[in-house]
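One chain of protein is taken out of this complex; the other chains stay put.
Going by the order they are written in, the chains are A and B; count residues from 1 in each one.
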Amino acid sequence: MREPLIFDQGRPGRRAPSQAPGIAGPTDDLPAGLLRRAPPPLPEVSELQVVRHFTRLSQLNFSIDTHFYPLGSCTMKYNPRASNKLAMLPGFLDRHPLEPEGHAQGYLECLFDLQEMLKAVTGMSGVSLTPMAGAQGEFAGVAMIRAYHVARGDAGRTQIIVPDAAHGTNPATATMCGCDVVEIPTGPDGDVDVDALRKVVGPQTAGIMLTNPSTLGAFERRIAEIADVVHGAGGLLYYDGANLNAILGRALPAAMGFDVVHINLHKTFSTPHGGGGPGAGIVAVTERLEPFLPIPIVGRRDGQYRWLAESDRPQSIGRLSGFMGNAGILLRAYVYMRLLGAEGMRRVSGFATLNANYLMKRLAAAGFTPAFPQRRASHEFIITLKDIARDTGVTAMDFAKALLDKGFHAPTTYFPLLVPECLLIEPTESEARQDLDAFAQALIDIRDLALRDAAEVKRAPLTTPVRRLDDVRAAKQLDLTWQSRASDRPNPTASPN
Amino acid sequence: MPFIPHTPDETSAMLGAIGVRSIEDLFDEIPAKLRVDGLPGVPAGLSEAAITRLMRERAARNMPSLCFLGAGAYEHHIPAAVWEIATRGEFYSAYTPYQAEASQGTLQLIYEYQSMLAGLTGLDVSNASLYDGATAFAEACLMAVRSARGARSRRVLVPRYVNPVWRKVARALLAGQNVELVELAASAGRTELAALAALEGQDFAALAIPYPNFLGGFEPVDELTDWAHARGMLVIAACNPTALALLKPPGEWGAKGADIACGEGQPLGIPLGSGGPYFGFLACRQALVRQMPGRIVGGTVDVEGRPGFTLTLQAREQHIRRSKATSNICTNQGLMVTAATIYLSLLGSEGLRRVAAQCHANTRALVAALTGLGGISAPVTPYFHEAVLTLPRPVAPVLDQLAAAGILGGFDLSADFPELGHGLLVCATEVRTAEDIDTYRRVLAGVLGVAVAA
Partner (left out) sequence: MSDVPQQLQYTKDHEWIRREDDGTVVVGITDHAQHQLGELVYVELPEAGRPLKPGDAMAVVESTKAASDVYAPLAGTVAGVNPALTSQPELVNTDPYGAGWLVRLKPADAGPAVALLDASAYAALLDAAH
């Protein structure tokens, strides 16, 4: 199952000649001191070798298209092929980003319509599509909150409150925006401890960052009260849209009292995860934050679509990308949203929640321990394996690896940090009942094996292209490039220029 | 129901297993006054056939043009195999390779990418990519401020001819952390070494050097690098990756080489795509690797001693370090890196060098053709694949008339760089032909009212 590095498949002088000019143009006018002395160490391979190598590499991956992928908080639902095909129509794909607006009305109309639909699903009044990932959406949101306070002459508000269950990006974002982080605890029922919140708010509070439903897989029932506490202290509320799939078309962040929201289009609106990106983390805001939205934004006047930029939005927090965010991802989300329509969006949250609650019930009935058994699951839920880990030594990580052998991608492990030995399981709406049943049975089989023969579970995975990897070695004996290994072997691509 | 496989029987059986009557009941923890029962403002769903028709119509309304515009995004030939393979479901629909055993394809590919970028930049290590060139530039500045141990400064010296949008993005991203970008004076399209004298005694964490600069020209990279290093500053190279096939890599600048290189990866197999998604690259010397933001893949062995790949140095990242992370970034631009790695493999060093050299030759031919019309000069030489033309009259109306004739004539420099007069930045990559260039020449002659031989 091993595939050699592409560098090791080359031979000096081998090329894919149809992909580059037959002869290179003259460079005699460039200063000799600026020219490269030795060619960069790139592979010297044929087109077929390239196609075969990367096709083989693809086959070493688990993916949604090949495996059930219940990775909690990541919403690994089916990515419709239509989104990809239509976003890659030449009329969109071959456009230079600085082409005049008059040449781009079809493209701008898609983005404008997308902005309008995103206002509808959040209840907000303004949208900017530019943030290129959830983390950049968070940055935009907190930067807008800061800009809002500063514009009001209230610059001392530099504290951002986050629950202890929050995703790590929340505190990291607050730091990037020059804010201090204050953590508040979660109560035993999974809701934020509102009394603790009351104690930390004050004239230094810039805002609070919340995910709702929370990372614990439950709806924050006291959200209205939380909003009153934070607003009462002069702070604003930031909605981390990581879990919007759970409430799509059923509750609006604006109505909950949030002032700004980011949405991960690669989660709720099914744009590809692409092996780790590109995503899109659009932001939506209430009226008072609109002047601060990042630019550019698509506007419409007299039926013509146009960019709104610095001169239209002088108070904007600025530009967050070289051109227009991850434009092609925005188009993919647009196609998906039009395919679903309003009714389809409500069905998404309905069936995502149905699948999660069904799977939680099934696992609970089989003896697994939900972290919050008294709560309704949102679109995801947590089970804790701490009793099994204590009794057998088989940990959440061991379960994750054993699932790979059974043909399932593992759920999220060890997040949120405050539930010990946890699996965060998110089946999504696009999985059928038979797949949920098979997944539940796999967990049951692993548990039963753990009780009989813990050592056998700890050997997993056995069927993957590699078995468990030595992370300590990876971090101590850094091997980050092929060149760093080159001293170990002959260099097949070294060739005279 | 789009993308939902449940039959009515299955739905009722599942509801029964949960112990509720309807899907609505599953939302009983949401306070009633917060619940909505529809989404006015979202139209009804469409079939795939209907949305296909709609998107084709809209794509057709985007007028195709003959492109002589660069300014940060460049039209290059993209081999058909690049996106055929990059959009295979196993790449397209996988996520971050946290489960390394189930993600060796993505991990090995990133390792190969890191190797290629380290080779192109002449530096030791590369990360797995950032969002785009502008944000990579901002992250490089931040990284330099964190790394510049000797200097306590939070100021980065940035020459005037760094991409103006990158400077705007960096300002937006760095404002909260009190990192200041200080402009370094320039004239005639490049940084003035004489201006450095005025900076003696001031404290900077780093100097950023564009390569080539936004005007397509070359900074005195060796002198600037040595000057900065002699004063305890780090050197950041902001480079075009195509140019690096031809030009001395940043790792070889001056006596010691640049410390960090960053740039826009779009030229490496990523379509213009209306502005994104692209990817940013970031490479550095080994000693700085723990200050690098973003994902990094490393080689290791499994329990049987077989080689494999895994995410490494994760203690830098937000999911572990939280508020003390090097950045809040979690994703890279994985799919774009997949495409770029396939692109670089197909081109190889000789192919990429030919692309770079042909871009340069075509731009020279374009400059010769257009300055030959008379009244137009090219004040910045030498240049790589973009050049400044000074027109005899304001640029914007000229560009409008060219656009009406189906030509993207270039980037109007007059707002960002008024010192250049009626400055127009033009670009001719390897995909432009002699006929294309002649078309531009004839149409521009018409716009300017100059008589030309047919």
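Going forward, a residue touches a chain if its C-beta (ideal position, glycine included) is under 8 Å from a C-beta of that chain, and two chains touch if they have at least 3 such contacts.
Remember, it's a predicted structure, so these values are computed and weren't measured experimentally.
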item	value
Of B:21, B:53, B:306 or B:324, the residue in touch with the unshown chain	B:324
Omitted-chain contact residue, chosen from B:230, B:315 or B:415	B:315
Touch list for subunit B against the chain that is not drawn	149, 290, 312, 314-316, 320-321, 324
Subunit A residues touching the omitted chain (full complex)	471-472, 474-476
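The rule is simple: only the chains that are shown with their structure count from here on.
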item	value
Length of the line joining the C-alpha centres of subunit A and subunit B, rounded to whole Å	20
